[in-house]
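A protein chain is absent from this complex, but the other protein chains hold their places.
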Amino acid sequence: GCGGGDDAGSGDSGGGGGKITMGFSQVGAESGWRTANTKSIQESAATAGIDLKFSDAQGKQENQIKAIRSFIAQRVDVIAFSPVVESGWDTVLKEAKDANIPVILTDRSVDSQDKTLYKSFIGSDFVLEGKKAGEWLVKEYEGKPEPVNIVELQGSPGAAPANDRKAGFAEVIKADPKFKVIASQTGQFTRTDGKEVMEAFLKAHQDIDVLYAHNDDMGLGAIEAIEAAGKKPGTDIKIITVDAVKDGMTALAAGKINYIVECSPLLGPQLMDLAKKVKAGETVEQRVVTEETTFTQEQAKAALPDRKY
Amino acid sequence: MTAIVKHRLFWPAVVLVLLLVSNVFFAPRFFTITLQDGHLYGSLIDVLRSATPLALVALGMTMVIATGGIDLSVGSVMAISGAVACLFIGDLSNQGSVGGVLLAVGLALVLALVAGLWNGVLVSVIGIQPIIATLILMVAGRGIAQLLTGGQIINVSSPPFRVIGAGYALAIPVSVIIVAVVVAAAVLLIRRSALGVLVEAVGASPTASRLAGIRARGLTIGAYVFAAVCAGIAGLIFSSNVASADSNAAGNLIELDAILAVVIGGTALTGGRFSIAGSVLGAVLISALDITTYTIGVPAETTLLFKAVVVVILCLSQSAAFRAAVFRRRRTPAVTPAAEVPA
Amino acid sequence: MGDPPILQMTGIRKAFPGVVALDGVDFSLRPGEVHALMGENGAGKSTLIKVLTGVYDIDAGDIRLNGDPVRFGGPLQAQQAGISTVYQEVNLCANLSVAENIFIGREPRRFGKIRWSEMRRRSTALLAGLDLHLDVAAPLSTYSLAIQQMVAIARAIDVSAKVLILDEPTSSLDASEVERLFEVMRRLKRDGVAILFISHFLDQVYAVADRMTVLRNGTLIGEYATAELTQMQLVTKMIGKELTVLERLEEEPREVAADAPREPVVEAHELGRAGAIEPFDLAIHGGEIVGLAGLLGSGRTELARLLFGADRPDQGTIKIDGKPVTLRTPRVAMNHGIAFSSENRRTEGVVGELSVRENIVLALQASRGWSRPIPRRKQDELVERYIKTLGIRPADPDVAVRNLSGGNQQKVLLARWLITEPRLLIVDEPTRGIDVGAKAEIQRLLVELADGGMAVLFVSAELEEVLRLSHKIEVLRERHLVGELDNTGGGVDADRVMQAIASGANP
Partner (left out) sequence: MTDVKAPPQPAVTVTAPHKRRRADRRHIPVLATLALLALMYGLGVANYDNFSDTQVLLNVFVDNAFLLVVAAGMTFVILTGGIDLSVGAVVALTTVVAATLLNDGWPAALVLPLVLLIGTTLGLGMGAVIHYFKVEPFIATLAGMFLARGLSLLINRNSIPITDPFWTSMAQERIRFGPGIFISTSVVIALVVVLAGAFVLAYTRFGRTVYAIGGNADSALLMGLPVGRTRIAVYTISGFLSALGGVLLSFYMLSGYSLHAQGMELDAIAAVVIGGVILTGGSGYLFGTVLGVLVLGLIQTIITFQGTLSSWWTRIVVGILLFAFIVLQRLVTRRSR
């Protein structure tokens, strides 16, 4: 073998004993959120006694398709994966179906017409996250007639969370014309880009009231830019972000962020439950939504001490 | 006058100025630089500051390209260097200790140096084609950085470390000073030694230089080591800037931008003649391009298209053949009315 | 008089940044004649050919082919119009096979598919016509420069062209190849082909040319029938000065012969490399010029490369000053005071991108190491001296060597090695493409250096030159060192060398 993986069991594959073998194809390790997600799945597989075959797609759909095809060839019991994108899964899912291997989607759905191609989908709703962010904003500025200038830090162009969080947010705020998105640029989901873009926003626009960042990291980068410009994040400019990773929560508790919409990566236990049920032939829900909440500054202070990721 | 126009950096410089000026229509105070909290503040400073990691990487890349090679691993080296420094600082009992930070910086740079040695040996001792030799570290290096950080973003709260990427000295960003010092040192070293001509000879004609008694192996390894150390410093600036190490994002795709900067600066990818000033100008140009897209509010969907257009304009403006085609049409009637060849 | 010219160039002007290479040059070529283009290095001969075939645009002037004005967009168009050219430097693709280099662009095909066997068969036959027996499927890079030159010639003459241009085709060839080429040229001439021939060998020019056009410094001096002009007059027209140089050329050799060799600098024992040169013994003494004689591909270059560590021997030993050494790389050889100027100046010699100055100091700088740059003043002094001694033109140390004429590039390469003041100087075809005046200068220089105690290994395809300079002549044949002829006192003549080659033993 080539170097030890950090966890998970040995490489023995398929079929042996009554132990379930699950093939899981992860998107990649593009963020702390994703790493927490991977960890949750690996840990809960270990506790649930499921033999996990983990494969990393390095952010490419073609790699995921390859991995799934390889899982079929390895004759695993269940296949689970976080689709990189929604479209284009029919062919390989059909192959899985032909091979009688049930499929569970995590984190993100697929747009297949044929719903029998997968058993269940467990994950967050990104549009809803965008809406939650918008709703908080609407409430915050309720009764104040003066215009609200918003700048938006988008995720990587084309990425599903970026698209949906933008769309959900836009849908809610368009109801009131006082909300105006005066600038919207991609911050590539990273701190550095978040900081750099925010710096440019600050120079180009004097009157920014609100920043909406598609994830915590970009928000954290932007905070640095705001501080460097001599303004107070959270006060001079209100900040809304999505994810609720520990760093974000810390900033929220410190008053530098105003509101965070949670997007939980900890769906391992739920997934393992589903896998067992599916394997046992029980019927399962087609859609399982992860339990997620939102955090204000006060809630963050309370939640911070036992935040895991 | 014509000497200036003929200079190979004239056209990139023109494009840079045009880019910067175009910002004024969207952000009137674009050229304003104020003193805020004891440091310079303004868009131009941002352009310089955000160009620093790229300028360093491009500087190193210039030397590698001059030897006829290419280094794809610079982004990964940046990630490793940032990760190592942040991990080390994170483990310090007192993150504010200058000695500890210096140790972390030293450790990161030593690792970068090792990475450069690795590349150099693969290329010049084992004789693997540079693009593949450095692809290995490009792929594996980021994995190593992620392994070190466990895939997490490592935060540090170390004021001395912050100085590198976000601090100011004499009102000037420290990162800009670092780059200026490294560039000046490189230029001085090359001017004061015979490195320039030897490297150019190796890049332009390996066979002829071997027969002229030049030890290409040492020079080549040196170039890769230099590139890696530059990338290492860039990685430190990058992670210090946001006080955290993000192994996934640090230096992602920077190799392309760096090569672009080098080529804009007039160094041919085939090796030989190189221009450090050109590469630095190229880096500033690319950084200005990024900031311009933000300032004039190019929608995220069209950013790439915008970049493509500028790159096309840039490479056409640099192409003597293109300029000849454009100018000839204008000049021909004036100079030689009839006899000239129909092009 | 005679036929109307097939090719007529009038008032040609071509300027490069900083130099006017051609200024109002007229030239005409008639069917069935061999017309020599003469001039010193840098006179503009190659440039004239390049503007004719469309490699460069002309700034002014008029080109007519069969009376019709033409302006070619490039060699392809010129070729299609019936002008076949061998350019000065060997311009072939070393990565392709010999056969392909001859036929590429006009391969025998059936239904668009290249017929490789036919191509190989025809190229083998074509080369056999030039008395060359090569493995035509082997990459061209496996053959020596002289053979590559022959291949280029074969390519050009196989095209049934109306105009054949040969720019210094004979610069690396020895007498028998030259004779074979001339036979072919005479045959083509009889068939009505117009041939433009460039060479710095006056004897060759007088042997084949019907007329000649002389250029000096980019300007036209005149057009003459060969019979009307003596060699002496020709030289005067070319260099614009009276005789002196030629006289020296005649004088020099006498001086050489008298000196007696001193200590051996290099001794090779059973040194050899499979496929390149069979094991040989050789000693070269201080103050001695050793010449290598042999036919095309006899292994002269290969022998020289082994002594410089450019190739690694697979057997035998080398001693320098009596101490055994291993010449792993050229650098090691240089540290032992050996210098080697390659015959292949374009790919193994000068670095085209760098300036004249940088090229000249390159080897000296390399041996000093990167950390000890040669002070600028010293550079200037050295470079200036050699630009002057060798007559490098333009005399501007900062011009890129790429932009120099072929002969001037060769001078730069020589200068590079001369300034290292080696103990053993190996020169492989040092006078390749160099004009009469400069050649005499170089020969004189070599003699002087040997008199000062330097050992010189002199390789040249021009046997006359070898005989004139060498104290000792090593004869090679089919990659064997077959004999050694003592030439102190100048007793050896060409016949004796040919005899030694033919019999394969010391007579």
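Think of it as A, B and C in the order they're written, each chain with its own count starting at 1.
Definition applied: contacts are C-beta pairs under 8 Å (C-beta built on N, C-alpha and C of every residue); 3 or more make two chains touch, one makes a residue touch a chain.
Bear in mind that the values here come from a model prediction, so they are computed numbers and not experimental data.
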item: Neighbouring displayed chains - absent chain, whole complex; value: A, B, C
item: Of B:L103, B:L117, B:V187 or B:A268, the residue in touch with the unshown chain; value: B:A268
item: Contacting the left-out chain in the complete assembly, out of B:L18, B:V187, B:I296 or B:L316; value: B:L316
item: Of C:N66, C:N91 or C:Q499, the residue in touch with the unshown chain; value: C:N91
item: Chain not shown: contacting residue from A:D111, A:E171, A:D236 or A:E291; value: A:D111
item: Those residues of chain B which, in the complete complex, touch the missing chain; value: 72, 122, 126-133, 135-137, 139-147, 151, 256, 259-260, 263-264, 268-270, 301-308, 311-312, 315-316, 318-322, 325
item: Chain A residues touching the omitted chain (full complex); value: 1-14, 23, 26, 28-29, 35, 38, 52-56, 58-63, 65-67, 69-71, 73-75, 85-91, 94, 111-113, 156-160, 163
item: Sites on chain C contacted by the missing partner chain, in the whole complex; value: 55, 74-76, 78-80, 85, 87, 91-97, 100-101, 104-105, 107, 109, 112-114, 116-117, 135, 137-139, 141-142, 155
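The rule is simple: only the chains that are shown with their structure count from here on.
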item: Mean-CA-position distance for chain C and chain A (Å); value: 71
item: Centre-of-Cα separation between chain B and chain A, whole angstrom; value: 33
item: For chain B paired with chain C, centre-to-centre distance based on mean C-alpha positions, whole Å; value: 44
item: Shared interface positions of chain C, touching two or more other chains; value: none
item: Set of chain A residues in contact with two or more other chains; value: none
item: Chain B residues touching chain C - in the complex, by the definition given at the top; value: 192-195, 197-198, 200-201, 204-205, 207-215, 219, 272-273, 339, 341
item: Contact set on chain B toward chain A in their complex; value: 26-27, 29-30, 36-37, 41-43, 46, 50, 146, 150-153, 155, 166, 238, 241-244, 246, 248-250, 290-291, 293-301, 303
item: Touch list for chain A against partner chain B, complex; value: 6, 29-32, 34-35, 38, 154, 157, 183-186, 188-193, 195-197, 199-201, 203-204, 217, 220-221, 224, 228-230, 247
